[in-house]
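Here's the structure we're looking at; comments come further down.
Of the protein chains in this complex, all but one are displayed in their positions.
And now, chain A:
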Amino acid sequence: MAAPLSSVSKTSAERLPFNTTSFQKKTRSKLISIPGTRPSVQNGQLLVSTGVTSLDYLLGGGLAVGTVLLIEEDRYDSYSRMILKYFLAEGVVCQHELFVAAAQDNPDDIIQELPAPILDDVAIHKPVEQPRLPCEPPDNLDAMNIAWRYQNLPKVQSALASSSRFGHYYDVSKTMEPEIRQAAKFHRFYLPEHLAQPSTTHSPMLESYSALLKSLQEVIHKEGFDLAAPMSKSRNILRVGLHSLGSTLWGDDLSCHDNPKHRHALTTFLYGLRALMRSSLSVAVVTVPSHLIQDRALMGSITRLCDNAIALESFKGSERETNPLYKDYHGLLHVHQVPHLNCLASQLPDHKDLAFKLKRKQFSIERLHLPPDLSETVSRVSRGELAGATSACGSGTSGTKHLDF
């Protein structure tokens, strides 16, 4: 976030006491002021969840408010669109405001396709219900009475996850219930409705992008997300989702020519977007069809103007789909950039060989590893040798294969 946390005003939301125990963790109420956010352990940045728990972990706990996440789309835009929807659905559940812009699909359609949050897992903010904090344990049968400390621990270990829960799980096979959806405040920008009028300036930006930037700024000013604006009674987060920027439908020719006429249109827009994000309580996710853009150098400068950058590479339609090596996964995930924000050292991921898979209830990012070879035809000649080597390593002795007893 552009401003220190102390400048964020407190909300009147009060912490309900835990109903399972009298022990309460001491919290600094000054920091926890907006539902669905938490300060970073590393540098005190205000973070929001992307809606995908393992992606949060990968990005160092979550998306910092005031930053832009760039997602390079996979070939059919199916998984990148999914992540965008997760991001928006998380906003609905946390009662953040949304801003959705698209040129291809109507933003209303995107909103209607949001995945359903898993209800028994988490306390949902129903409009009639008293507002609760997401970290409060739900009082259902699953709530642990004795080993309550373990309640919030993640159940799956193979996926990347941090020890504390942040964000929610979603069921992709169902769409979100209308009453939850309608409780969220939602701003839309559908390009065909904003007929472009020819501009008179020599600005390198396209009319479509300027109109988008202008409409975003209006929302930020009107709804009080501006950090410079006087403190209103409660502050909220604006989640901005921009779909398929740089595609031809936005009037951009990055993907049609080797030497595009509007070469600097998207980069200039992203510069303006960064300026807007830094000066407001908002966070943006931008998807770009990078496989259509031939110029890698241009893609590099687009990446550098965003804060986080990840790329999805799905196996759909490629020969890798049938490769037994990748049978457990749906695609590869590349981390291209991690943010340096208000700190010198950025949180780097442990390793860069990552793959993702989409299960019914969860989009998870895992460390890419080879599956065990269980087929009958595999040669077992070296099996004894291998076993000896591993046991030698395991017992901590020197790596000799011949052990004398």
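We adopt the following convention: contacts are C-beta pairs under 8 Å (C-beta built on N, C-alpha and C of every residue); 3 or more make two chains touch, one makes a residue touch a chain; residues count from 1.
As a convention for this text, contacts and distances are computed from a predicted model.
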Undepicted complex member, UniProt protein name, chosen from "Ribosomal RNA-processing protein 41", "Elongator complex protein 6", "BRISC and BRCA1-A complex member 2" or "Anaphase-promoting complex subunit 2": "Elongator complex protein 6"
Omitted-chain contact residue, chosen from A:G60, A:G272 or A:G331: A:G272
Contact residue for the chain not shown (choose from A:T175, A:S234, A:S301 or A:Q362): A:S301
Residues in chain A touching the chain absent from view: 2-4, 43, 201-205, 210, 213-214, 217, 263-264, 267-268, 271-272, 274-276, 278-279, 295-298, 300-301, 303-305, 340-346, 348-352
